[in-house]
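Every protein chain except one is present and positioned as in the full complex.
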Amino acid sequence: MKKLTIIILLFLLILSGCSSNTNNTSKQAGENSLKSDWKEITAKAKGSKVNIFMWGGDEGINRYIDEWVAPRLKEQYNIELKRYPMDAVEFINKLKTEKRANKKAGEMDVIWVNGENFKTAKNEKLLLGPFTSKLPNFKQYVDTESDDINYDFGFPTEGYEAPWGKVQFVFAYDSNKITNPPKSIDELKDWVKKNPGKFTYPAPPDFTGSAFIRHVLHEKSKDYNAYLNKFDEELVKGEADQVWNFLNEMEPFLWRKGKSYPQSLSQLEQLYKNGEVWMTMGYDEANASNLIKTGEYPASTKTFVLDMGTLSNTHFLAIPYNAPNPDGALVLINFLLSPAAQMKKMELEYWGENMSISVGRLSEQDKHIVESTDRGPATLSQEKLSSHRIPEIGGEYVQWLERGWMENVANK
Amino acid sequence: MSNGWNEDGWKMWRINELGHQINKHKGLLGILPALLFMLIFFLGGSIHSVTLSLESQPVHGQQDQFWAYKELLNLSFFRSVGITVGMAAAVAVFSGVTGLLAALLLAERFRQWKWLQIIFQLPIGIPHLLSAYLLMQVFMQSGWYSRMAYHFGWIDSFESFPVLVHDDWGIGVILAYMWKEVPFIVLLIYPFIVKLISDWKETAMVLGGSFFQTVRWVIVPILLPMWVGGMWVVFAFTLGAYEIPALLAKTSFGSIPVMAFQEYSQFGLERQPLAIAMNLVLAAISLLVGCLLIYLQLGWYKKGRRVW
Partner (left out) sequence: MVKRKRAQRILIIIFIILFSLFFLLPFIPLTVWSFTKQWPWPLLLPEKWSIDSWKYLLSASGRAGEGIVNSLIVAALTLMGNLLLGIPAARTLAQYEFRGKMIVFSILLAPLFIPYTVSIMGMFDFAIRFDFINDYISVAIAHLLVTLPYFVATIWFQFRLIGRKLQEAAISLGANEWKIFIWIEWPLLLPSILLGSFLVIVISFSQYLPTWIMSGGTLLTIPLIMFPFASSGNSSIVAAYSLVFFVPILVLMIMYYLLLRINSRKHFMDRR
């Protein structure tokens, strides 16, 4: 019996010995950082460790953080950066549970969010507070007046998150198989009817599939701008039938006669890579170029936007309420908004994504670099993209449409 | 026999009995750590989940503890329950029967081809999500099997390859599960089959019984509880797992774990109680099926373990 007691004691000792040093003062630290000035923040951040939690499914993005950002952050600010792969829904869930358990010191310093996730986080008070006004690079390079910085899927950001990048929805096609890509949703339908089985879209609530049906709404709706305002179920109810009718008319001509849809964008891309379908789509204008470069897409892949425009959105970085190192988080975000980091992000070498800072505010030299950046063979020109841009609608509409699709199109 | 022996014997027996009594209670201690562990973590976790599923929804204003369960009371959910349970049962039965067959074949051949065991057990090492992914790569219309069929000249376009992924009947889902679960059943029962065969071989030879008679009269009756138990494990697992149906079932298939996962991850945090409630319904079903199996097994023991 004595032996057993000793073993148990030893075990407990190991348990407590291994425990990480939790400081319960983290929340206060966060509030303090929001009060201190930039000099103090960088001084306090020196020698610390920052954890960024972000979606980890893209090789290029991961390499950008690990190979380009992390060494520079270490060199310039003596901050150690560690990336943890995790879906936004998952870390918001985690934060919510931590909040409920009243956990003061968390693990996440910076999180990559947008849309619904940000809205939940802000509404449930999972975020540290308005911090963008602290960041020198935000003040200097970001167009603080523009709607795509101040609204995230129709929800005001109010400084709780800092813009990291902008993406635009584009369709991709194999130019060896299609010469004249459609220019509108209606033309797309005609094309699908002429080429049965060669088109499909991911089943909502997949992010991309959900965006696709919003393009249908955009072209069928009498007044799309009405959706940018507060949620009004009557409005969407009145117009949704047209969307369902349109999609149902197209359905018999889709891949597998519309009996099933790809479960995710990755399945659609797989079908495209194998040659089962001739078109794909994605909420990233440079994705096709990226995949041509890595060799996953045929080199004949090109992209197009609709004449009436395609959706675009901004994605953001935020700081959780219980970030263990808020100073380091602020320094990291500021660094990620620097022209150097933003321009590097735009190169196909790593990511190829559009900047969140405004070109007009850059130095002449940087402007020149941006203009000469090669965004890849399949990426449309900046003018073409920015002149065909439509804003995202509120999160409630998005979810309403996703459910509606499942009821009226998938399970009808 | 003298009286003295009897007395000694009785004493010995008394001492033994005493030692036995002590050992009996000491032996019982062995179960405590494991039991406590399960009580704290499994039951504790489950009960906590129940309370989470009863969380009232702030959005709708009024406090209704059972809103999640009320929302489940509709025809399409019942249809989904039917499909999910049916699919899990099909997977369990197919995997069980195929697994038994595979284990018997292996046991028949095990002297010649020892490496066969390893082949038959390879898929165990692959997580379900990956196996779904892997099997999609081979079974889809433009997948690897369709390419082989093309090179053999059996088909001339991928459209003529049978639809196995996203199909109407969930064939792809069942195949993927069988790929994972048949090896599990084999792993579970194979060592015992080998042992039983070697133990009974001589007896069977003497009595002139064939291999199949050994199977019928020896192996199946002894292994039945374990075999059925294995199928129940497969059933319960299939009931709760979302990876394979999410990737391989058609969009309108209606598997509950997939729906629960969508509710949990896509439709906002206030709908999470709904996801947990769905899972609790599945857990209850699994529990019911388990009770039924135990009841049947007791009856089977009473009837003297007759198989057919």
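Read from first to last, the chains carry the letters A and B; within each, the first residue is number 1.
By definition in this document, contacts are C-beta pairs under 8 Å (C-beta built on N, C-alpha and C of every residue); 3 or more make two chains touch, one makes a residue touch a chain.
Here the structure is a predicted model, which is why all the values come from computation and not from measurement.
Take chain A: the residues that touch the chain left off the picture are 14-16, 18-20, 22, 51, 53, 55-59, 62-63, 65-67, 84-87, 90-91, 94, 97-98, 100-101, 103, 106-107, 264-267, 269-270, 273-276, 294-298. With the whole complex as reference, residues 12, 16, 19-20, 23-24, 26-31, 33-35, 37-39, 41-49, 52, 101-102, 105-106, 108-109, 113-114, 116-130, 133-135, 137-138, 142-148, 150-151, 158, 179, 182-183, 187, 191-192, 195, 226, 229, 232-233, 236-237, 239-241, 257, 276, 279-280, 282-283, 286-287, 290 of chain B touch the missing chain.
Following the convention adopted for this analysis, only the chains that are shown with their structure count from here on.
Averaging C-alpha coordinates per chain places the centre of chain A 38 Å away from that of chain B. Looking at the complex, you find that chain B touches chain A at residues 76, 136, 140-143, 158-159, 163, 166-168, 246-247, 250-252, 254, 262, 265-269, 272. Listed in rising order, the residues of chain A touching chain B in the complex are 87, 89-90, 92-93, 96, 116, 120, 124, 197, 203, 205, 256, 259-261, 263, 267, 270-271, 274-276, 399, 402-403, 410-411.
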